[in-house]
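Structure, as structure tokens:
Missing here is one protein chain; the remaining ones are kept as they sit in the complex.
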């Protein structure tokens, strides 16, 4: 085990996979000399050269499409998005092409492709640099979607992503890059997709949280504990596939659930999770599942406003009490 | 009243609004001489000329962006998407620009913009010409989203859309263009956004259906009726704003609900609707809300397969019986 | 062009022509549905490129892609089965006319999104460059596609990385119902090559020998590590944009005029003049291809529909890397 920052854990896994598999390479903006705005590709160009760590023009659709062609012909590209807010300019290549080609070709094509980058609040970047995009990729079939909330998960899930033969949307969080944790040194350390992590045990209420919200949920759980409410905190880790079983098992015990994410509440993945819980676990529910997500406005620049938009520890705390009818 | 096809109803409203407001104009591909692949702009260029009915290059991002600039400076563009599957190539202009500018500019900009086009199954166009895109526009705040299921609604909602000072995503359905209905002649006939239509009264189960699925739901309701189950069929007509009240009132009576749409079930608007019903109407529910939507695969070309992917009358029938525990 | 290649190009063109005539016929007889875009009149472009590519080279294609597929080695029977959505088709009926692909043979697929496939050729070329092979990639696209942003991004990337890729713009005068000059700011799309520091050449796309010259040069350039080329092949589609197109946007005269420039007739005349094939041999070739296409029709018609129970197969690759 080595203590690593989330960003370094990502960097190291990319490096290890590039060492062990010559077909893995990276493309993106400012990933070479700079090593990425958040350091996730730091020094990779020094080790692997400009051929395998390729600085692209600002042309996201172009390089995603180039990655698709490379993936169809034997390579395993990792496509770097400085901000995942930029997926919109490449959306056709992502959702009409990468997501669909294998199926439309009757399974006679394989696309081992990782699209990775960060999203969310934390840098005062305003509306087009702070949003969350996971719901697009869970709605249209074809991608797998991972969303690590810790350094160790980032390492284990990224390795799985790079070794997967499907397009994977790997969603990091800018405000988590500096967080650190013990990460296994095993160069084959991998976390399978579709296995949620129970971050905290509890019997009274289940809080399902993703990415940055996991930490806030754990904080809220501590506060709840002082009031005699023991929350179980579950981090799905991947949204597609989604580990409904672990959530249901918890809700069978607690009878209550709060789902919290940073993406907009309306039509966010919380809606899907809440609906699935209702469909499969209706009989367990003592209260309606409550969802928390960003309010229905663009992420504002002002920090005061931003804090009013995204769920905070207090909001989670309140919601948990609400479903416990306290 | 005049009996009109859905496509003609749309055409006529565009023409009327262009006559009464010189700032309204249309841009899109093949809308001039051809009058659109589905005839929704037929003869408009003859009446209004090439300046106000503009054939564009195949450059969706470019013309959406051009429309945004025109809307910011006093015009009221209607942007025509031949297939709404093409929104992906213009997604940044739609979701980072049109949806967000007013908010990011502190309310000091107004964007009267209609984006309209058709989606869905019905022409054997396969995976990138048969999908449904509404969930993208309900998730990211900024657009209003309308989805008419009849000719008269198409007319009334489109007039509201054109007169609205906000970006509106107006989602038609290719398989509905040929359906016809009596449409009011009143050149001010408009249907307000956020008012669902109760298409059929019933006391046993509430079926909430959008667009093409409304007809299927009504068919299923007839079959259910023969088995002694009276379904209430509700068409939200607009998904943003969403008329939750009408749905809740119905569910208060029926205690059971099925939500059906053609978009993929996973993270579709059905998840949002089901979640809102649970949140606000948990006490009314005698059974979990059941959602129906396209299966989690790209829309296949083969008609046999396509039919297996999208909810059919039988699926709705089954689901309604299921929530009635029959 | 040596004699053998001439014969190959000829047979390919004839196969494309007859395949598409058959598809149209079947469509009109309601035996085939969906979007079917015919390249009748444009066969020379695909056929010549196909003749100079090897199996291991790559192409990416468009909604109007039957010709490209056949030229890259697609079997008419499996292609026709795909047009009918049958299990035996190239995509098992999942893709239809607009998505015929044969990745193992280097056809990375037709693409129903205008411009959508252009960058995939870049990627195949990059892959070849990274793997150190001498493979080249060809991207076919239309005049309309050259106004999409992805065209621009792709050509710029290809140029800076000196990718072994060839961009072939089939300028058939229309994007759907819209005349190229009404939406394209330049008369010759090839001039845009200068904006990417690559050679751009206008070629008579109905002349197999003009195509040959341009394609050979571009392949050599790609293999010499000098980078991409843009070839604009001026050509024309005889049929409507899609089956059912009312063709309000052009005159019969214009169509008839272009029919006199039929690439197949031109090559037949050349072969007769140069005594490469006699009239009898030409007729025999027609008969041979007719038979091939009839067999394709039969194969397709007698093939089963996909099993609805398999509809969720192949969304994902299952199993290990």
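By letter and in written order, the chains are A, B and C; residue numbering begins at 1 in each of them.
Note that in this section a residue touches a chain if its C-beta (ideal position, glycine included) is under 8 Å from a C-beta of that chain, and two chains touch if they have at least 3 such contacts.
Predicted, not measured: the structure shown is a model, and the values here were computed from it.
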| item | value |
| --- | --- |
| Chains in view touching the one left out | A, B, C |
| Option from B:56, B:125, B:238 or B:298 whose C-beta touches the chain left out | B:56 |
| Contact with the hidden chain (one of B:41, B:128, B:149 or B:166) | B:166 |
| Residue, one of B:15, B:72 or B:287, that touches the chain absent here | B:72 |
| Of A:200, A:295 or A:321, the residue in touch with the unshown chain | A:295 |
| Residues of subunit A in contact with the chain not shown | 29-30, 33-34, 55-59, 61-62, 85-86, 89, 123-129, 295-298, 300-305, 307-309 |
| Subunit C residues touching the omitted chain (full complex) | 147-153, 155-156, 159-160, 182-186, 191-192, 194-198 |
| Hidden partner chain, residues of subunit B it touches | 25, 51-52, 54, 56-57, 59, 61-75, 77, 92-93, 96-97, 101-112, 141-142, 144, 163-166 |
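By our rule, only the chains that are shown with their structure count from here on.
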| item | value |
| --- | --- |
| Distance from subunit C to subunit B - Cα centre to Cα centre, in angstrom | 36 |
| Intercentroid distance (Cα basis), subunit C paired with subunit A, Å | 40 |
| Between subunit B and subunit A, distance of the C-alpha-averaged centres to the nearest whole Å | 30 |
| Subunit A, residues touching no fewer than two other chains | 61, 92, 96, 103-104, 141-142 |
| Of all residues in subunit C, the ones touching two or more other chains | 91, 93-95, 99, 113, 116, 149-150, 315 |
